[in-house]
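The structure's right below; bear with me while I get my questions together.
One protein chain is absent from this view; the other protein chains keep their places.
For chain A:
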Amino acid sequence: MQTRPLGETGHDSTVMTFGAIALNWLEQEGADQMVELVLDRGINHFDVAPTYGDAEVKLAPKLNQHREEIFLGCKTQERDYEGAKAKLEASLERLETDHIELYQVHGLEYEHELETITGEDGALEAFREAKEDGVVDHIGLTSHGNPQLILEAIDRIDDLETLMFPMNPVVAGKDDDDHDYEAVLERADEEGIGTLGIKAFAKGPWPSTDELPEADRPYANWYEPVDTPAEIEERFDFAASSGLTSVINAGDPKLVAMILDAASRYDGMDEAARRSLIERLRHEESPVPEQLHH
């Protein structure tokens, strides 16, 4: 599988990152098999979080069996020093490891959170302390929030080494600043920051719970995912050809093998094909009259 430099971390990440949230919906034996499958296909970058049910615990046995082969990303939603420090320790314990390669601020959403994180007694102090102690190698940030806020985070966090954000052809078709993750990608590149893409496989929001109760959804994802090999492949190709370092699989374990396959066969997607996908998926409930052209 292709690898690319993860910014200036010195690590070359595979073009697909294993989102270990998938382990949450498997029993331990299935989780072990999943990790073996992912490693067998050559994946070298894993991502997990304490908020993914018991994914950390289920990852632990195989993580430790193959510790040297895995560049592990973990994250915390805590915004202050004490909270972040405690969560990092808890994650290390559940993962049964003594270090994490990449520790990330998880799910940045609001301006005031950025204030707290970067301020005195903020989460980043705990991150930096852990880095000095050799417990954490690199610092990252994840967000599916406003691109302008992510850009601000790049400005304000000098030692930021990776970013995780959405890269999806439906979103790419929207021009306003609220959807401008391309601007984030561009800035990250200029700054030598590694980039990880989420939501590549999201088709759209689930139908309302009146129409489809949560318990009846066929996939564990927050969004309704694409789920045919052809769609998975074009979504993977789209995200991987955007300039991102690596693309994270959809969370549902039923989709992981298909995504691994697409990642193994990835060999680029040209601009005309990328635009073709954006235009095909351009929002259906558009307010303008029917169009005969592109």
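Please note the rule applied: contacts are C-beta pairs under 8 Å (C-beta built on N, C-alpha and C of every residue); 3 or more make two chains touch, one makes a residue touch a chain; residues count from 1.
In the analysis below, contacts and distances are computed from a predicted model.
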Record-based protein name (UniProt) of the chain missing from this complex, from "Class I SAM-dependent methyltransferase", "Pyridine nucleotide-disulphide oxidoreductase", "ABC transmembrane type-1 domain-containing protein" or "Peptide ABC transporter ATP-binding protein": "Class I SAM-dependent methyltransferase"
Contacting the left-out chain in the complete assembly, out of A:29, A:98, A:133 or A:175: A:175
Contact footprint on chain A, counting only the chain that is left out: 173-176, 270-273, 275-280, 282, 284, 288-294
